[in-house]
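Below is a structure I'd like to ask you about.
What follows is chain A.
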Amino acid sequence: MMVIETALKALLILLYATFVGFMFMGIIRIVTARIHRRVGPPIYQPILDTIKLLSKKSSITHGLIYDFGIIYALGATILALMFIPLGGVSILRAYGDLILITFLLEIPMLGIMFAAMSSGNPWAGLGAQRALLTLLAIQVPLGFAIVALGEFYGTFSTYQIVMAQQSMGWSITSLPLLLAAVAYDLVLQAMFGKEPFDIMIAPGEISLGPMVEFGGKHMGILQIQHAIALFAETLFFSNIFLGGAVITAFASPIINTLATLVVLLIKQTAVLMVAIFIGAIFPRFTIDQAARFYWKWPTIIAAAGAILAAL
Partner candidate 1 sequence: MSIGVYYFGAVSLILIGLYAVLVKKNLLKILVGLSIMETGVNLLLISIGYIAGRSAPILSEGVGPNNAVDPIPQALVLTAIVIGVATTALALTVAINLYETYKTLNIEELRRLRG
Partner candidate 2 sequence: MNLQFASLLIALPLISAFFVPVIKTISRKAVMPFLVIITAVQTGIAAWVFEEVYTGGKPIIIMAGGFKPPVGINLYIGHFAALFVLIIAVAGFFMAVFSMKSIGVEPKDKYAMLFLLLMLGATGMISTGDIFNLFVFMEITAISAYALTAYNKTGEASEGAMKYIVLGGIGSSFFLVGIALIYGSLGTLNMAQIAQLAGNINPTVAQAALALLVFGLAVEAELFPLNAWAPDAYQAAPHPVTAMFSAFVVKAGLYAMVRIIYLLRDTQAFTGILRLVLILGTITVVIGELSALRQTNVKRMFAYSSIAQVGFMAVGFSLGTQAGASAGVFHMVNHAIVKALMFLAVGYVALELGGTSIEDFKGLGKKMPLTAFAITVGAISIIGIPMFNVFWSKIQLILAALKVGKTGVIALILGASLVEAVYYIRLIHTMWFESANGEKVKENFTLGVIMLLLVALIIVIGVFPNAAWNIAQKAAADLYNVSQYIKNVPLLPGVSP
Partner candidate 3 sequence: MINELMIIIFAPLLAGVLAWIFDVKGIREGVAIIGAAVPLAYLIQAYQTLASQPSIQYSIVLSGFKFEFILYHLSWVFAMIAGVVGFAAVLGMVSTAKDSYEWLFALMSLTGVYGVFLADDLISFFIFWEIMTFASFMMVLKYNRKASLKYFLLSVLGAYAMLIAIGIIYAKVGAFDFTSVQRVFYQDAMRSVMGSDTLFSRNELLLIFGLFLTAFGVKAGTFPLHVWAPDAYSETNQSYTAMFSGVLSKAGVYGMLVIYILLGTRLMYEFGNIGAAPKFGYVIAFLGGITIIVGGLLAALQEDIRKLFAYSSISQIGYILVGIGVGTALSIEAAIYHAISHALFKGLFFLIVATIIHRTGKTQFKDMGGLAEKMPVTFAMAFVAILSLAGIPPLVGFASKWLIFEAVIHQNMPILGGMLFFGSAIGFVYLIRFTYAVWFGQRPTELDDTKDAPLPLAIAMGILALLNVVFGIAPGIVAGELNKIFGKEIIQGTIWELNLGFGRYNGLFITIWLVVGILIAAVIYFLGAKVRRVPVTDTYQAGNPVTMDYNLTIRRNFFLPLKETLAFWLRMSFDRLYQDIGSWVEDLAETLRHYIYNGNVQAYAWYLAAILIILALWGV
């Protein structure tokens, strides 16, 4: 019985996450369009694109690793999703460890790199190099933010942090974690692949970088992966910094979970909006500018947060 129940729950989370993820992608396109004073495509446009890509008749492959990389990326994102507490519904909540989730959110990048590089296209190699340098750049502030969180709450389990925030109020109310949140938000900018730090998938300059060789269903799977990743990152941020959502006011558990999902959705869209606004304004950094930027301001902010949290 237990197995079926978890399987059902997993399916529910997956569908919900994919759907919301695509909605987020739609929102990003609409909001950026509106900022540029144009109408922008309908909100369900990304879903249409993905279905088009998946149904393409002919598709090419450069070998086993080219396919396995993509599958591995999507699989890892789904795995990451399962760990992040989603109100009452999540499955592996007890094992949702801060460090584990941060690592799991970075692994899809590895899968995509493998697939892109095995294609033998030099642009893909260049894109992989830039993606890795961005990863290297964001790791320092990300590390300090996680350290600040870990020390502030004395525990690494995301679920316990969410519970602690219910009583102590949202994380961003206390100074050290506010600094950590600001730094983490800048890091999110690069993890979403949004404007100032999206040199790795710059369409104009290196023809989408790693994605250059992907087409047809490979691109489709990548779109799904991107959607779930968007959902997972925003969910993780809102859980650890914006207090997550644990509502037990209503009688039946179904309504409670629905309410938590709604609250979480609001917080996630807030985070997304911040990212979109920053993205729409700033021009694209080159890779060493991005690295120098990340190693200067966000690192200082996050380090200050971590040190304050440690005292």
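Selection criteria: all candidates are chains of the complex that A comes from, given by their letters.
Assume a residue touches a chain if its C-beta (ideal position, glycine included) is under 8 Å from a C-beta of that chain, and two chains touch if they have at least 3 such contacts; residues count from 1.
It should be emphasised that the depicted structure is a prediction, and the values quoted were computed from it without experimental measurement.
Q: Consider chain A on its own, then decide which of 1, 2 or 3 touches it in this complex.
A: Contact with chain A is made by candidate 3.
Q: Across the complex, what residues on chain A touch candidate 3?
A: Within the complex, chain A touches candidate 3 at residues 10, 14, 54-63, 65, 67, 70-79, 82, 92, 94-95, 97-100, 103-104, 106-107, 110, 113-114, 117-123, 125-126, 128-130, 132-133, 135-136, 139-140, 142-144, 146-148, 150-151, 154-157, 207, 212-213, 216-217, 220-221, 224, 287-288, 291-292, 299, 302-303, 306-307, 309-310.
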